[in-house]
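Only one structure is covered here, and it is reproduced in the block below.
A single protein chain has been omitted from the complex, and every remaining protein chain is retained in its original position.
All chains are identified by letter, namely A and B, in their written order; residue positions are counted from 1 within each chain.
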Amino acid sequence: MAAFLLNLGLPGWLAWSITALVSAVLILNIIAGGALVFIWAERKIAARIQDRLGPTRTGGRFGWLQSLADGIKLLAKEDLMPEGADGVLFRIAPYVSFCASFCAFLALPFAFDVVAQRLNVGVFFVIAVLGLEVFGVILAGYASASKWSLFGAMREAAQVVSYEVPLGMCVVVPVMLAGSMDLVTIGEKQAGWFTNWYLFHDPFTFVVFWVYFTCAVASVNRAPFDLAEAESELVAGFHTEYSGLRWSFFFMAEYGSMFLVSALAAILFLGGWNGPVPVATLVGLSDGSGETAHYLARLIGIANLLGKATLGVLVMMWVRWTLPRLRIDQVMTTCLKYCTPIAAAMFAGAMLWTLAFPGGIGAVRSAAVGRRPSGEVREGWLGDTGIGGPAAGRVSASATVPAGESIAVGGTR
Amino acid sequence: MGESFHAAAGPALLAVWPISEPVSVAHYMAVGAVMFVAGVVCMAVKRNALGVLMGIELVLNGANINFVALSSPYLRGLGDPGGGLGLDGQVTALFVILLAAAEAAVALAITLNFYNNHATVDVDRGEDLKG
Partner (left out) sequence: MSLLPLGALVPLAAINWHTLFFLLFALLACGFAVAVVASTNVVRMALHLVFSLAATAGLFFLAGAEFVGAMQLMIYVGGTLVLLVFGVMLTARAPFVSLATPARDRLLGGVAGLGLLALLVWAVVGVEAWSLPAMGTVAEPSATPLGMALLGVRVDGGPGHGRAGYLLPFEIVSVHLLVVLVGAAYLARAKRRRTPRSLDAVASADPVESVAVTPPGAAVARPAPGGSRSALVASTVNDGGGR
């Protein structure tokens, strides 16, 4: 897009600024619009699971304007602040939360190269920034001058920091398989039929996906791990004292994070923007066949990713209205005694599996992998240094998965 | 470009200079120096044990900025590709981050212990061993 604007004759700084602005606004729209849709969906799903109807009146038969009406109501609400609250911290806490959620979107690709900022350490960046969301919650809990808020914040702090351990360990598995932390590369490595998805790569990755999803639900603080806002014990937890617009910022951050971890799950394990059937490739929509085909393929990719991420969010809602909330000690037990050891064992298992079957079991993963050179891992390092034999073998075995394959690719570059 | 840059890189290093000029390692290291000094003053002046701990974090970060700046491929001081610290600086920065995490965990445990025993976090009150 920047190139397009530069072609129009705009000066460089303006072109780049406009590009950045457009990306930022698009991401904001995805978070805000997504929150509207997901809140409506959550109400409908909750209602159906509890054998109710949910919103039915606002905006037609299915009440699909309900969240918009709610949003207007929230805007019009008085912005209250408790008397003993720490004013500055209380005010900025929702924005800290929201900013963290927003920043994590910056490195999230929506289709091949449809990403605000392609980062070499993308997956790491997303996880890291998502972890910062907890600061908003802690600040809110502290600044509210309310016992309930403080308890919620303490729980959240303990929970999020603990769950980052198994979450990180799960994320390492696809990173190891793809040999890169670049989300675009990871997604592109799974191109082709759905058998190329890392979910079906080997039995260990299949287990890791479910561990990842559990930890992701916990790290975005959703039921059954929503101890920070356990309404049966803590009124509303960390956002007890919030109302109006600030409260809705917390909610946008929560739904944004839900969408984000689902999208991350889709990219890491479910093939990202590659559908179960490579429709675009089958009908010949490749970059080579012109501009229109290029954009159509991207559009299909975006639809795929949004669909998968939405599916993940819907599953989270399903889980929320199905399972009872855990106690705080059970939450910690789940993390430290189950998720972490399972993730560690599966990580070791996946590593050994790739050593045993360097080419992967699916022979299907062939043409798709080498299709786009730009998405390849930078294994050319090995070729450049002239480190031969045992050293190269050792490194490639432990660092990348289709070991022989990626080394060969790197050598040719 | 060169002479105006050197004029700017003098005492007014962090003051306004033309933003069309490229930065150098020295600029990064000046930021590191500010953080380092802030950390040292924090350690010396704060009475709250956690404040002292925060000072330590600032000092470590100031040092880290120097390591990263000297290893940066953009900023290599001598101009040739092999100048500066190369990858070693980044690895050292990583180790510093890891050790800072370890240090914070232990220091926090000590602080909480101190708090349990003395019901305060004022380091001036920790004078049990005074002769």
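A few comments on the model shown:
As a working rule, contacts are C-beta pairs under 8 Å (C-beta built on N, C-alpha and C of every residue); 3 or more make two chains touch, one makes a residue touch a chain.
Predicted model, so just to flag it, every value in this text is computed and none were measured.
Considering the whole complex, the hidden chain is in touch with A, B. When the missing chain is restored to the complex, the residue among A:127, A:140 or A:252 that touches it is A:127.
Summary of contacts with the chain left out: across A:32, A:145 or A:245, the touching residue is A:145. Subunit A residues in contact with the hidden partner, per the touch definition given at the top, are 8-14, 16, 84, 86, 89, 119-121, 124-125, 127-129, 131-132, 134-135, 138-139, 142, 145-148, 150-151, 153-154, 157-158, 160-161, 164, 168, 180-181, 377-379, 381-382, 384-385, 387, 391, 394-395, 398-399. Counting over the whole complex, subunit B has residues 1-2, 5-6, 9-11, 13-14, 19-31, 33-42, 44-48, 50-51, 53-55, 57-58, 61, 64-65, 68-69, 71-79, 81-83, 86-88, 90-91, 93-95, 97-102, 104-106, 108-113, 115-116, 118-122 touching the chain that is not drawn.
As a convention for this text, only the chains that are shown with their structure count from here on.
Here the spacing of subunit A and subunit B, counted between their Cα centres, is 32 Å.
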